[in-house]
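Shown here: the complex without one of its protein chains, the others still in place.
First chain written, first letter: the chains are A, B and C, and each begins at residue 1.
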Amino acid sequence: MIAGIIGATGYAGAELVRLLSGHPKIDKLSLASVSFEGGRIENIYPHFLGRLSYPLEKPEAVVAASDIVFAALPSGVGEGYAKLCIEKGISFIDLSADFRFDDDEATFTAWYGKPYVHPELRKSSVYGLPELNRGRIKELALAGPLIIGNPGCYPTGASLGAFPALVKGIVEGNVIVDSVSGVTGGGREPVRSFHFPECSDNVAPYKVGVHRHTPEIARNLAAMAAKASRGAPALIFTPHLAPMNRGILSTIYLPLAREWKPETAAAPNSAPLPPDKETNEAAENIRKVYEDFYRDEPFVRVLPAGVIASTRGVRASNYCDISVHLDQAGTTLIIVSAIDNMVKGAAGQAVQNMNIILGFEERAGLEAVPAVF
Amino acid sequence: MIAGIIGATGYAGAELVRLLSGHPKIDKLSLASVSFEGGRIENIYPHFLGRLSYPLEKPEAVVAASDIVFAALPSGVGEGYAKLCIEKGISFIDLSADFRFDDDEATFTAWYGKPYVHPELRKSSVYGLPELNRGRIKELALAGPLIIGNPGCYPTGASLGAFPALVKGIVEGNVIVDSVSGVTGGGREPVRSFHFPECSDNVAPYKVGVHRHTPEIARNLAAMAAKASRGAPALIFTPHLAPMNRGILSTIYLPLAREWKPETAAAPNSAPLPPDKETNEAAENIRKVYEDFYRDEPFVRVLPAGVIASTRGVRASNYCDISVHLDQAGTTLIIVSAIDNMVKGAAGQAVQNMNIILGFEERAGLEAVPAVF
Amino acid sequence: MIAGIIGATGYAGAELVRLLSGHPKIDKLSLASVSFEGGRIENIYPHFLGRLSYPLEKPEAVVAASDIVFAALPSGVGEGYAKLCIEKGISFIDLSADFRFDDDEATFTAWYGKPYVHPELRKSSVYGLPELNRGRIKELALAGPLIIGNPGCYPTGASLGAFPALVKGIVEGNVIVDSVSGVTGGGREPVRSFHFPECSDNVAPYKVGVHRHTPEIARNLAAMAAKASRGAPALIFTPHLAPMNRGILSTIYLPLAREWKPETAAAPNSAPLPPDKETNEAAENIRKVYEDFYRDEPFVRVLPAGVIASTRGVRASNYCDISVHLDQAGTTLIIVSAIDNMVKGAAGQAVQNMNIILGFEERAGLEAVPAVF
Partner (left out) sequence: MIAGIIGATGYAGAELVRLLSGHPKIDKLSLASVSFEGGRIENIYPHFLGRLSYPLEKPEAVVAASDIVFAALPSGVGEGYAKLCIEKGISFIDLSADFRFDDDEATFTAWYGKPYVHPELRKSSVYGLPELNRGRIKELALAGPLIIGNPGCYPTGASLGAFPALVKGIVEGNVIVDSVSGVTGGGREPVRSFHFPECSDNVAPYKVGVHRHTPEIARNLAAMAAKASRGAPALIFTPHLAPMNRGILSTIYLPLAREWKPETAAAPNSAPLPPDKETNEAAENIRKVYEDFYRDEPFVRVLPAGVIASTRGVRASNYCDISVHLDQAGTTLIIVSAIDNMVKGAAGQAVQNMNIILGFEERAGLEAVPAVF
C-alpha cells in the first residue's frame, strides 16, 4: 500500500511523513512538494536521514503512484488533485478547508474569499471528524473513492469539547471558545509574528472576531445540536498564540440549562463563594455524561475528576483530552479540551480518516504513548 | 526618604528592590527576609552586585528604620507589621490579600480560610487600585498613615479591562474573564507545577472555579457598576499558566447591551459571517469610549484600532494595555488587557500607590520604556 | 517477556515506560517507585491514561515478576537489587553510575563519595556503551545474567564524538568537551535551578571542573585510544544548562595531529583568514573517516557535509548525530555531537543494551522517526 502526500515539506506534510512511515499497513510513501520539487525529503528535514529517503516529485506523479493521497496545501489550490484521484478511483484526504463546508459554498466563499473550483466534487466529499461523522464516512467509503475534508485544528478541539453538552441538552445559550495554540499552527514559512524574538515570552490573541475557523466550529456545533433536535447555538471564538511548539488548549464556556444547575446555584449579583458540595456533585454528574458519551471513542479521553487537560498531556499523540468543570456559582459549564494541533488537529486525524476509509484498525499507526516531557 | 521592604527576597520583593532603587525620591532601602535573615540581598540575587548592597534584617528593624513600608508576604502573616507601622505613624503597602476586602471579613474568610488578625486595622485601610480609588486614597492619605491593600495581579488586569464597559452601560449579563499568566506569578518556591520540564511547552488552566482572585475581581466589577447605579454582574474566571516569565493576558467576554449592538447584529442560530461595516463601526465607537475613559490615566493605554494587546507590549513596565473588539456577529464585547504581573500586577502598582500617598508625581520611578524584546 | 523498572516515576523511569510499552518483544511491565509505592503510574503521569495502566509495587516484587530489570535510581542505592537479579538469574540494567567504573572503585569513590556496596558484582558487570563494548556485552551475555552500567548522558555524546578521531590517530593533545544540556537532565525533583523563572531565558555552565561525568568521559577516551595503542588524552569538560527540555549538544575541540593538518594550516600568531580549499578538503577527509567508522552503527549518524548537528535533529530518538568541522586555520578538529539525553543518553540506550543482551534486533522498539518539531 502506497500513500501519497502532496505538500510534504510543510509542517503538516512532514508530520504525515513521520506518522505514515511508522504505519503498519503502509509500505511506501510517494511525496510531492511545490517548494522543493526535485529535492529529497531527508535533505529538507535531516531528522529523517537514515530512517527514510524519498524524492520530491510532481503532484501528478504522486497521484499516479499512490493508493491513497493526502494533500497538505493552502486552501484553493488542491481541488484539481482531488479530481484526479476520484477519476483514478482512489480516495483523497484534504487537510485544507476546501472540503470542510460540503455544499455550503456561500459560507466558504464568505470566509475564504473564493468560490469552489469544482463544486461537483462535494458529491464525493465528507467532513472528516470521526466523532461526528464516522458512520457517514464508512458508508460513503463503501460506495467508492472518497474526498475527506479533514477538520481544522481549532474546530477539532472545540467541537469535541462541546459535543456531549450540546447533544445531551446540558447547556443553552452562547458558546464561548477561548483557544491557545502553539506556533507550528502557523506553518513553516518564516513571518514576523512567528519570529522567535517576537513570539517567545509572549501571549496574545490574533484575528479576534475574524478567524476562518469560526464558521467551521459553528457548523459543527449546529450539526451536533441538530442530532438532538436543538437549535444552533451562537458562537464566540478567540484564538491566541503561546510560546510553545505544539498543542491547542480550548477553554469553552457554556451556560448550564436550568435542569443541570445545582439547586444551590448562586443568584446573580451575589458575592461569589467557593463552590459548595452541590456544585461539585453537579460537575461530577456532567463529567460522567461526558465519559459515557466518549466511552467507545479511541482518541477522546475524558479525564478523571481532579485532572485538568493540558497540551503537554497529549503531546505528539492523537488524543483529545477533556476535563469538565463548573464555575464557583454553578451556572456555567467550563470544558477544557487539549489536542496536539499537528496530530489530532491535522496529520493524525488524517491518518485516522484513512484507517476508517480503508478498513484498518482505527488506532493503526497512532498508538504512540504521549511523551511525558 | 527610606523605603522598607518586608519579604524582600521573594519575586515581588525583588521587583520592589529593583524599582525602588531607581526611584528619584527614595534615598535608601531597608530590607527584611524571613528565609534569608542575616544574609545580604546581593548574595541572594547576584544580579544586584555592584549596583546595590543591603543586609537582610528583622521586620521590626525595617519598620523602625523606614518612612514607608512595603510587605510582600503570604496572606495572613503581615497584619502585625501593619499595626506597628500605623502606631509609628507611617504608611504600609501590603501586597498580600489581607487588606483587599476592607470590612468584608466574611468573603476574605470564605476564600482564604482564616479570619482577620486585627480587624480594626480596616479603619485605616483602602484597596489600592488607583483607577478605581485614587480619590479615596488621596483623601485618606491626607488624614494620616494609611494601609494599602495592593490589588492582586489577575484582578488588576481584569478590572481595568471591564471598568469602562460597566460604568458606561455598554454591557449587561455575565462577565467571563479568561486569563493567562507567566510563571513568576507562582513565586520563587520550587514546586512541581513550575518545574521547567513540567511547565515549558505547555498551556493549561488551574484552580478552575476555585481561584482566590475570583471574589476580588467580582467585588471590583460590582464597585464600578455601582458608580453607575447598576447591579453587580456575575463573574466566571479561569486562570491559565503559559511558558513565559512575566505577564498576564486577560480576554474578557461581555454581552453587549441592546443599545450598543450594531443594527445588523446577527440573530442567534444563523451561520456566522465575517463582521460587517456596522459591526466594525460599533467596535470603534466603544474603543473611543474606552479611550475617553482612560484619557488621564498615566498607566492605562487603550490601543489604536488594529493593534491587539499582548504581554510583550507591557513587559517590565507599569502599563496596562487594552484592546477593544467585537465578535463577528456584533453581540459580544471582547476586551483584551495585558499587564506585567510583577509590575502593574504587584510591585509597580505598589510604587504607584506610594507615589499617590506621599504626593510624588504618580509616574515617578515607573517611567521605564517597555523593552521591545 | 516482562520487563521490570525500579524507579519508574522519575523522568528516566517514565521514558523507559514509554519506550518499553511500544517494544515489540515486551509483553508487560512491572513497575516500582519509592516515592509513589501503592499508587499507579497513570495517575502520576496522566499522559499514560488509556494507553497503559500499572500499579507501583515494591522493588522486590518487580524483581520477582520480571525477566529483565531496569533501575533508574540515584547512585548508591540499587546494588542490592542488582544482586537479587543475578541471584535469580536475570540481567539488570542500571542507569546510575554504580556500575560504570568496573573494578576501578577508587575513581568511583573519589567522585561519588562512597565505596561500592557489593564490589564482587563487578565480575558480572560491563559498561554498556555498545559502540565501545558491544562485543564484550554479547560475549558476557552468553555466559549468564549480566549487569549493565548504562552510560551517563554527557559521556555518551562526548565519547561518540571523539572516538574515531582518537582511534584513527587524527588528533593529539587535550580534549575539550563543551556541552549544553536540556533541563530534564536534572530530574523530576523541583529545585531552584530548574524552577521555570530561574532557568528559562538563561544559559549558564554549572559544576565547572567538578562534574561527576568527567572521569567517565576520560575513561572512555582512554579506552578507545588504547585500542589504537595510544595514551589517554587529558580531558577538560564543562557542562551548561539551556532552556529546553531534551537534548545534549557537545562541541568537542581536538588538536589535529600534524599529518592530518592541511598543508596550508596557519602558523600561530597570524591574523585569521577564512578557511581555504585545503582546509575544507581536510575537513571532508576526516568526515569520511567518521562515516566509515560508524557505517554499521544503527544509531550513530555522521551528517553530510554542510549539515550541523543539533539537539532538535535527534529529539525523542535514539540517534547520536555527529558533524565534523575544522577551525578556520586548519589546526583544530571541531566535532559537534547531539543526542536526546533521555533516549540515547538514558532510557533508549538501556533498551538498546537489553536488545543486545537478549538477542533482539538492536533497533527493536527504538525505530521512531525523530519528530521534526
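Some notes on this structure:
Everything below uses one rule, namely that a residue touches a chain if its C-beta (ideal position, glycine included) is under 8 Å from a C-beta of that chain, and two chains touch if they have at least 3 such contacts.
These figures come from a predicted structure and were not determined experimentally.
The chain omitted from view is touched by exactly one of C:Phe36, C:Tyr54 or C:Tyr253, namely C:Tyr253. The missing chain, though absent from the display, is touched by one residue of B:Ala316, B:Ile335 or B:Ile357; that residue is B:Ala316.
Per the touch definition above, the residue from A:Asn43, A:Ser200, A:Thr264 or A:Asn280 contacting the chain not shown is A:Ser200.
Against the chain not shown here, chain C presents residues 104, 107, 110-111, 174, 176, 178, 180, 182, 197-198, 200-206, 208-210, 214-215, 218-219, 222, 231-238, 240, 242-247, 249, 251, 253, 255, 266, 268-275, 279, 308-312, 315, 323, 325-329, 331-332, 334, 336, 338, 373. Across the interface with the omitted chain, chain A contributes residues 11, 183-184, 188, 190-192, 194-197, 199-201, 243-245. For chain B, the residues in touch with the chain missing from this view are 11, 14-15, 17-18, 21-22, 45-52, 184, 201, 245-246, 301, 303-304, 307, 312-317, 319, 342, 367-373.
As a working rule, only the chains that are shown with their structure count from here on.
With centres taken as mean CA coordinates, the chain nearest to the overall protein centre is A. Here the largest set of C-beta contact pairs joins the chains A-B. A centroid comparison over C-alpha atoms places B as the chain most distant from chain C. Between chain B and chain C, the centres computed from C-alpha atoms are 47 Å apart.
Taking each chain's centre as the average of its CA atoms, chain A and chain B sit 36 Å apart. Listed for chain B are residues 197, 200-201, 243-245, each touching two or more other chains.
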